[in-house]
Each structure stands twice: as structure tokens, then as C-alpha cells.
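Note that this complex is displayed minus one protein chain, with the remaining chains in position.
Showing subunit A:
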Amino acid sequence: MSTLVLVLATGVGLGALYFLVASGLSLIYGLMHVLNFAHGVFLTLGAFIGWEAAQRMGASGWAAFVVSILVGGIVGTLFATVTELALIRPLYERHIEQVLVTVGLAFAAVALFEGIWGSDPLYISGPAWLDETTSLLGARIPNVYFVLMIAATALLASLVVFLKYTRFGMIIRAGVENRAMVTALGIDVKKSFTLVFAIGGSAAGVGGVLAAHYTGYVSAHLGQGLLIFAFIVTVIGGLGSLAGAAIASVLVAVLQQLANYYLGGTGDFIVVAALAVVLLARPRGLLGRRPA
């Protein structure tokens, strides 16, 4: 029983991490129809700079941890905003080129990170409490999982409130449905593009710092490794659906962990098989829209 609880908690914690990445991917695709392959490097840079900030504050205190999360979020926001303005916007409506430029940016950024921080993982430390466990139904759950769950829940709640109760949120919801009609109402939808990239970058940057504490290290490939699963989550949840991404994040990660433990480490294979099943049986994903 306690083993199952631990596996499930590990899955939910990992799912929370997937959601921190997938939420931005989903919003960006929903509004802009851009598959952003550079999203992982927003996460990686957030993790590196967040780690640098924490190092300068002593790394093991709570203040350093909180500051590193803030710094990670800000770095992710800035990197994503500059990416949208400098690389995505000039290629407006040229979706293939937009995808290619994000792929190129991802490769270039990873190489740059390796040049600056080296190609070996940098092992990190944080508040001692994060490395400890809490007993739940007989299982010893690492505390960092709870932090991830709280962060993902806070992000989801913030995004729901933002999308539902602000004018920009309303524009984004309308734009996901029919971008051309939003412009035909006199709204400059490109501002929303930048904002969506900034939100996605912020979540990825925070996710980077938390991912580093989840794995115990930062490396130049940290984000791109998570990005693959975030894409799978986004497709299974339904491209453009935030709620779909949230549900799929947990389902995919729990399935992955169950398979890893009970089916001899086949988690990654099972996740890809689940993606294939969803694409065959329900191509629009769990909560995706039917094509117009």
C-alpha cells in the first residue's frame, strides 16, 4: 500500500512539473499555432540563473530558495518575451518557419549553456526540508513533491482567474477560438502573443528551478528532456486546452511512474504508447476542440 502511495505521489509531483512546462506550450499553441521547441531552454536558463542567484545567497536557506524561484520566473519571462518579439513576430503567419526557428534557438541555447556552465550536471542544494520526507498513508513522500504540487496548483488557479476575469484573458480565450475575428473587432492580437509567451516563459522559469530541486541537479539538457513529455501531455490533453494539459499532466506522469515501478521500467514506452492510442482514437486529445 505504502509503495503504491509513494508511486502515485511521485507521479503527481512529476505531473505538476510537466504542467509547469505544458501550460505555456498549450497556451502558445492555442493562440498562435506555434509549436515552441524552445520552451525547454526557457526552463533551463531559469534553472541556471536561479541556481546562480541561490549560490550567491548561500543556497541552503529558504530566502535563497524563494529568490531563486523569483529569479527563475523573471529570467524565463524575459527570455520568452525577447524570443517572441525578435524571432516569432517577424515570422507571423509562417508557422513552419516559426517552428524551425524555435528548434534552432533550442540547439543554439543548449550549446551556449554548455559553453557557460559546462556539459556536466551541476548538483545543487536547497533548504534541508526539501530533501526530507513527510509520512503519508505509510509512505515517505519527498517534500519537494508537495512544493511542486503547490506551485502547479497555484499556476493553474492564477491562469484560470487571469483568463476568466481580465480583458487580456478574454482576448486570449477568444483568440484561441478565432484569432482572425479578434483582429476584426479592432484588437491588436499580437500584444496577446507576447503576453502568452511571457506567461509561458515565467511558468517554465519557475519550473526550471523546481525541476532542479526535483532531480537534484541543473544541466544544459534539463529543459529539453522535460519538453518531450510536456509535448506529449499537451497533445494528449488537447492542443490549446489548459484544463486538458492539467489533467493529462497528472495522468501521463502517474501512468509513467506506475509502469516504471510495476512493469520493469517501461514508463517512457507506455507514455508513448498512450500518445499513439490517443492520436488514433481521439486525435483532438482529451479536451481539444474539434477542427472547424
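Following the convention adopted for this analysis, a residue touches a chain if its C-beta (ideal position, glycine included) is under 8 Å from a C-beta of that chain, and two chains touch if they have at least 3 such contacts; residues count from 1.
Assume contacts and distances are computed from a predicted model.
For the omitted chain of this complex, the UniProt record lists the protein as "ABC transporter ATP-binding protein", which is one of "Aminomethyltransferase", "TonB-dependent receptor", "ABC transporter ATP-binding protein" or "NADH-quinone oxidoreductase subunit M". Listed residues A:33, A:173, A:221 or A:284: the one in touch with the omitted chain is A:173. Residues of subunit A that touch the chain left out of view are 167, 170-171, 173-174, 177-178, 180-189.
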